[in-house]
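Okay, so here's the structure we're looking at.
Note that one protein chain is taken out, while the other chains of the complex remain in position.
Then we have chain A:
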Amino acid sequence: MTKEHANWSPYDNNGGTCVAIAGADYCVIAADTRMSTGYSILTRDYSKICKLADKSYMASSGFQADVKALQKVLSSRHLIYQHQHNKQMSCPAMAQLLSNTLYYKRFFPYYAFNVLGGLDSEGKGCVFTYDAVGSYERVGYSAQGSGATLITPFLDNQLKSPSPLLLPAKDAVTPLSEAEAVDLVKTCFASATERDIYTGDSVEIIILNAKGVRSETEQLRKD
């Protein structure tokens, strides 16, 4: 009397890893560019990072069709916000919007594991990390996706970011310089690529600071 299970799933996992690190006056958001299905590679050149607002970038791993839909919904919502308020959404506001949007589909979730990075209204770096249904927290750094279990312990060791719950309240940002943080991210991806089959090909790195935004691409192992 065993229950019959569906032999079709609405979800697929396209793999990949996303990382974000918040600095005192910058934010680094990075994701690998490999898109897979099962044990196959679909493409080596797919961007998982989306600009939601001038100071909010979202990197998402998981099911890329759901990620794309989520990005479109958030972009449209941001357009509406701009029409109504005549300004761009702040990163913390976008963080709340993303959480609400994810929970809206609590009973048929977006299979997306998101990391939102940007600058808050004081110009400090901020990173928000999410689960698939919208539970989120502001942190100093985060990793999501297939390589997250390999990267997170390494970042814990390197960044030792105190929790915002500690009293007195401490900033959840790393004291590292921007160049050091970018280097750290490259190291993370190089390591994850070694052991996670779904991570590799290249890593796209977005660096946000007071001067604007710039992008770097670093090649990774293709196997």
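Keep this in mind: a residue touches a chain if its C-beta (ideal position, glycine included) is under 8 Å from a C-beta of that chain, and two chains touch if they have at least 3 such contacts; residues count from 1.
Keep this in mind: contacts and distances are computed from a predicted model.
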| item | value |
| --- | --- |
| Omitted chain (choose from "Phosphatidate cytidylyltransferase", "acetyl-CoA carboxytransferase", "Calcineurin B homologous protein 3" or "Proteasome subunit alpha type") - UniProt protein name | "Proteasome subunit alpha type" |
| Residue numbers in chain A that touch the chain omitted from display | 72, 76, 79-80, 83 |
